[in-house]
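A single protein chain has been omitted from the complex, and every remaining protein chain is retained in its original position.
Letters A, B, C and D mark the chains as written, and numbering starts fresh at 1 in each.
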């Protein structure tokens, strides 16, 4: 937990892999019904095993538009487990009819901009005058449910990668730590306003993938994605400093409903 | 209808999916006439059902150039309905000869920059001194025909996604609300000059797709697209603040004319 | 002909479609000679019909490099006629061996920066004190040969799309009209110096395709393309304000020489 | 070792080729088990020969996500040896099921910002007053293990290309040499903090490939990639001057474990 050159300290949890696939509809349509059923059964069994793994979380979403038909998301303890899930699908017969269109590797993270103060307060409330190690330990205990969460049981997903701007005049990484903390605080306030409507999972990807973060939002009304991201765009932390990659919006479905999704595009989530 | 951090309030209507497809002409040409007829009949029946759905609007356009041959546009109440229409086409035999080249997900929106004043005026004309809730309710009533419109019966379509610039010096989202409202007013005036010649449908896509808006224009003379967008480009709201994605221009055709379009490229709209 | 917000008035002529295709040489080479001849005969007949259409102009060029092997360019009265020509080719057997690599939709335009003064002068020389409508009518008469020209009978073509820069400090659309007119005058002088060596056709594409103009140059010596564009690049209208898309350079061939082009790459133009 | 126009002097070692391949899973899955075994045996034998070459180093990693399934990295004395290894794989039957997705050509380099001082100190400690040639010779002796290293036996790899920014105001190459040296010193300090956890191999690629450097990191915990690159991003040498290309993260496997990797995605490193 050394702090060097002003880099904020983060805590990390699940490693995350988002996988987007387009369905090869011409190929899929050309199959006979029995073959399609057998392929769906094999893939469904895998998706159900993945969703039920003890050491992680997995979910399925049906996407809109040409950027992909399916999003599979895995949360695991290490890269090996993520890679194993990716190749487990690659070895199914369904994979013959899936074209990878995007993926993103990241790890769930919590900034400690605010967490440190809360941890100290909690320890002091218990009559403890914490040293640095005790404060960090308390932070990790407090953070565990947010570092290793369950996938929120909401119907819609929105995923996008993003970075902070390093422009010639406007450069997030050159701001003094206090200015960054203040900007993040304002940003967090908007997020909290939507707390009941949307669950945000922030995963860091510096050194892992092409952007600095992967953001996954979960909501029961997709309009909330628009409202939240729109409102944040007027906040200086976003308006001046955020650069956005592609946006993916999906509708959750239960692993067991894969066949229905491949027939009609949508299905129930359980 | 809280206003936070200066983000303008918007009202939302139909969810919108634009789908662009290139025809695989070598594959299509290789079919026998009877097979082509059967495939056209199946797809035509679907396009006609989609156009006739009670809870939405759907239309077909034939596009020019390598960016696509067909544009299908759906307006629906929710993402599930959009996804179902997309997969319904994906399951047809025609889809074997269609290559998706682009798509765009958005939701029709109305900014309330001007609407609020009009609503108040209308209520006061009726002798009502409106409170906030009454004013919003009146705004929704007034806006309904523009949030859930019919597809205008014009021959040509122009679609393009766009965002507002967030440059290092020139940043739309950092302008004070009054400055943004003033710029949008000037912008709106140009639009109104063309009101008889072009119908504009603005759909927001922040949090839904890769740009901030999808703009769809409908006109009976495609030169109007050029005149309107050209004139707007000299208006500061565009000249300084607008970033444009790809432009798609199409010619409307009735679902029943799909076969003719695949034979000759064009057809009547009804 | 209202002038609003400083947008210059333009006159429009032919709609223009440039189509670039790469030849699938492996597929083409795999055919037997008789089949190739039959395919060439069918396509040649179409290209000849397109070149001979009363209501427009069409031409063929053989391109260099991986960006395409053939350029087909059509000038027509409306989008329907352009789309019909595109699909007429798509329905030939040759299209099985053509891969679309680029296309561009635009409409030939004349700026009226200078035309207005000339029209007035001509009318006054005839003793007429023109009103606005007469001046516009005279402008259209004068402009007709340049709005609906014939394809110049020169051997080489150079096509590129371009836009005017809308940077954060350097923004064409924010210049006062007089400054734009002055810059265009200097630009035009360079063009006139090359008048005997190159024919320029400027087509506007705001609202029609992804750049603001499509420029087509015709010359009997391809070095002239380099000399002209190079010299213009030092002119402020280009050096500061021009953004360029891809460049395509081709060698004209007569429709009847398609077979020779597919055998050897080049052929005579008539 | 002339120093001209402020360009820092570098010493060069192994030439480096990174090759990224996606597996064609549909094709691979369609093979019978015996055929797959034979293909794996042939490829494994090659990978083992490559890893055992006297004049170089070679290693294999399994990658996550759609950007590739396998990374092969070769370090050799010259371009001929690199090209020979690339084509040796291209001639195997496995290559039928590999799609190249990226590659990078570079040469391991050491800047002499600090090395020169160390060399002088060592020579003086031995009672030598070095001239320029002696100092350079000593530098090469000292640098040899870092110019021609072994691949570090760590489990994870992170590769990314990068350049220094040449912006309109912020331009690395216009800084005075002392300012660049000072920035690199601060940068190096962060690197040294992680010395026990990560091995960095910096390879120059100016004039060889599309970015200016290829950076390869090796660690036993992939979180270290994130921590290191994140911390460096707040250092001015990165925050202001670094531009990053795509990031690739992989898990090492021994050549002999290729079959296991193609079955399950992961395998042991020896």
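Details
Methods note: contacts are C-beta pairs under 8 Å (C-beta built on N, C-alpha and C of every residue); 3 or more make two chains touch, one makes a residue touch a chain.
All figures in this text were calculated on a predicted structure; none of them were measured in a lab.
Put simply, the hidden chain is in touch with C, D once you look at the whole complex. The residue touching the chain not shown here, chosen from C:53, C:67 or C:122, is C:67. In the complete complex, the hidden chain is touched by one of D:29, D:103 or D:200, namely D:103.
Annotation: of D:53, D:83 or D:263, D:83 touches the absent chain (contact as defined above).
Only one of the listed residues, D:124, D:174, D:189 or D:220, touches the absent chain: D:174.
Residue positions on chain C in contact with the hidden chain: 22-23, 25-26, 29-30, 62, 64-67, 156, 158, 167-170, 186, 190, 193, 217, 222-223, 225-231, 233-236, 238-240, 244, 246-247, 249, 251, 263-266, in rising order. Think of the hidden chain as still there; on chain D it touches residues 2, 4-7, 10, 12, 17, 19-20, 79-80, 82-84, 86-88, 90-93, 95-96, 100-105, 107, 166, 168-169, 171, 173-174, 204-210, 212.
Throughout what follows, only the chains that are shown with their structure count from here on.
Chains that touch both chain B and chain D: A.
Each chain's centre was taken as the mean of its CA atoms, and the one lying most distant from chain B is D. Shared numbers divided by all numbers used gives the overlap of an interface; between chain A and chain D this overlap falls below half, so the copies present different residues. If you average the CA atoms of chain C and of chain D, the two centres end up 48 Å from each other.
Residues of chain B found to touch two or more other chains are 168-169. Working note: touching chain pairs come out as A-B, A-D, B-C.
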